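This report refers to the structure that appears directly beneath it.
A single protein chain has been removed from this complex, and every other one stays in its place.
Note that the chains take the letters A and B in the order they are written out, and that residue 1 is the start of every chain.
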Amino acid sequence: MRTRPGEAGPVRGPVPWALAVPAVAGVAFLVLPLAGLLVRAPWATLPRRLAEPQVLEALRLSLVTATVATLVCLVLGVPLAWLLARAEFPGRRLLRALITVPLVLPPVVGGVALLLVLGRRGLVGQWLDSAFGVSLPFTTAGVVVAEAFVAMPFLVISVEGAMRGADRRYEEAAATLGASRWTVFRRVTLPLITPGVLAGAVLCWARALGEFGATITFAGNFPGRTQTMPLAVYLALETEPDAAVVLSLVLLAVSVAILAALRERWVGGP
Amino acid sequence: MGGRPVTAGDRGAEGGGLRARLIVERAAFRLSVDLEAAPGEVVALLGPNGAGKTTALRALAGLAALGEGGSIDLDGEPLHTLPAERRPIGVVFQDYLLFPHLSALDNVAFGPRCRGVPKAEARRRAAALLDRVGLAGHAAARPRQLSGGQAQRVALARALAVRPRLLLLDEPLAALDAHTRLEIRSELRRHLAGFDGATVLVTHDALDAMVLADRLVVIENGAVVQQGPPAEVARRPQTDYVARLVGLNLYRGTADGHLVTVGDVVFSVAERLSGPAFVAFSPAAVALYRSRPDGTPRNLWRCRIEGLEPHGDGIRVHLEGPPSVAADVTPAAVVDLDLGRGQEVWAVVKATETHAYPA
């Protein structure tokens, strides 16, 4: 198992046309909207807009909340993925289907659903409010909740996939050495699927960073507290489309830079 | 056929060591094997692919559930009631399954750590074991940096580190190349000799089994077909599989005095027998002739050459009977006799080189 022939690595020989043509079309499809933003960007006013405190505030808030939301997803999502991949219990298929609900649900509907549960008069929210004086809507914590809700399926699905793809015999080997299931998870399963967890976390973070619908519905929009970049972009679009383009580019540039840096540091890919 | 359990009186009279009735039910497959191993004894489970060897090993390790009526006792204590992680066993897996993210030292220290040994003590124990298997200089290496032989030794050290009462080895040499295999085999033999618990070894390789084990248990289709000391099994194979495994031609016939009749061929043998009997002889005992040799009509029959292949320094010729037979000849003989596929030849076996025993 130390060397797997044919593992990864670039293919040799010419790329078949049947693959090359759709692949190039795919690149164009994904990259052209970005090119559109670049072409229409008001470069002259860029420095001035970047200096606006509101922009920096929204950017900072976006990065902080997306990161915290990713951490929340890791803490809750990795054990959930383990449950789906490794435990046997009735209703597991149903549970897996339910977990993908936030993927299918329009985010705005997700935001309303969160309000109905965690809002001031929500099922859980009214109890949180009366018992602890905690109210999530319109707070930064609310932004994290909305982002985590929408982004968690990305993490759970990729981590579950990684766990299913991992060689279970390592876990058996650990068991014969006396490791409890928890120790096996912590010292064998998790280290073995680290690349999968990181990939899931990156997807999750990216999704959280771009989150709009659930956030504005559940957490509202207030500069410095709940106004993340996507919200700022949306509102700028109402009156100043140029500003919206600039804000989008800033968000894109920062996220691409961070992801590229992470990839260098952790995934070590080409 | 449930095999023939060796009676407890033979060894480990006080009930020490392993006594197991391994029953595992699968769709279209049932494993039912009685297995015993005294402290210090090495038992090899030998059998073709799909015979159930690995299943038996997994059942012992607690990785496969025992069916109705199955039980495992080790040193008088029931083992089958314990989950894998609570069994006092050490396992060397076929691909070793060293944890790729841990150094050799941490792989070996993993078991003691899981069993509550303090970190410093676990690492000390691991270092001592690595030293014993000659890998003190590779303590910090990751498994991917180790050669096959080195990985095998780390796997053995890891299994021994938990101070098991039962050591299980699944095809411990299968992943090694021929040269390394020779070296690791004798080394493994030394380590097994120094281990005072019971050892069960699974292999499909006769040589590994012969060299490493004190006793062979041959299983086919989930059941024991033969067991005994390696020399005994090799000399008196009970099935085609065992015979081929030990490199013998084996026939079942009817004995009458010094003659055993197998189909149209009559073998004259050294032993005196009557009734159903086996005749076994090595391929080297077979001589080939282009034309019918003069003399006794016994131990002689006509065959067609099915194929030739290099075998050690010589050539092994596969001949179609009846009865079919394998013969080892020198390359010079192949040239002299102009042997080729489809050729008709006469096979002759010397009576003094046959071995007959009751079936």
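By our rule, a contact is a pair of C-beta atoms (placed from the backbone, for glycine too) under 8 Å apart; a residue touches a chain by one contact, two chains touch by 3 or more.
We adopt the following convention: contacts and distances are computed from a predicted model.
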Name per UniProt, for the chain absent here [options: "Putative lipid carrier protein YhbT", "Molybdate-binding protein", "carbamoyl-phosphate synthase (ammonia)" or "Sugar ABC transporter"]: "Molybdate-binding protein"
Touch partners, limited to displayed chains, of the chain removed from view: A
Contact partner of the left-out chain, one of A:G119, A:G178, A:G196 or A:G210: A:G119
Residue in contact with the excluded chain [from A:M163, A:A236 or A:L251]: A:A236
Touch residues of chain A, complete complex, unshown partner: 14-15, 20, 24, 27-28, 31-32, 35-36, 39-40, 112, 115-116, 119-121, 137-138, 216-217, 219-223, 226-227, 231, 234-239, 241
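Everything below uses one rule, namely that only the chains that are shown with their structure count from here on.
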Euclidean distance of C-alpha centroids - chain A vs chain B, Å: 53
In the complex, chain B residues that touch chain A: 61-63, 83-87, 89-91, 93, 95-97, 99-102, 110-111, 114-115, 143-144, 146, 148, 151, 158, 162
Footprint of chain B on chain A - complex, ascending: 1-2, 167, 169-170, 172-180, 183, 187-188, 191-192, 194
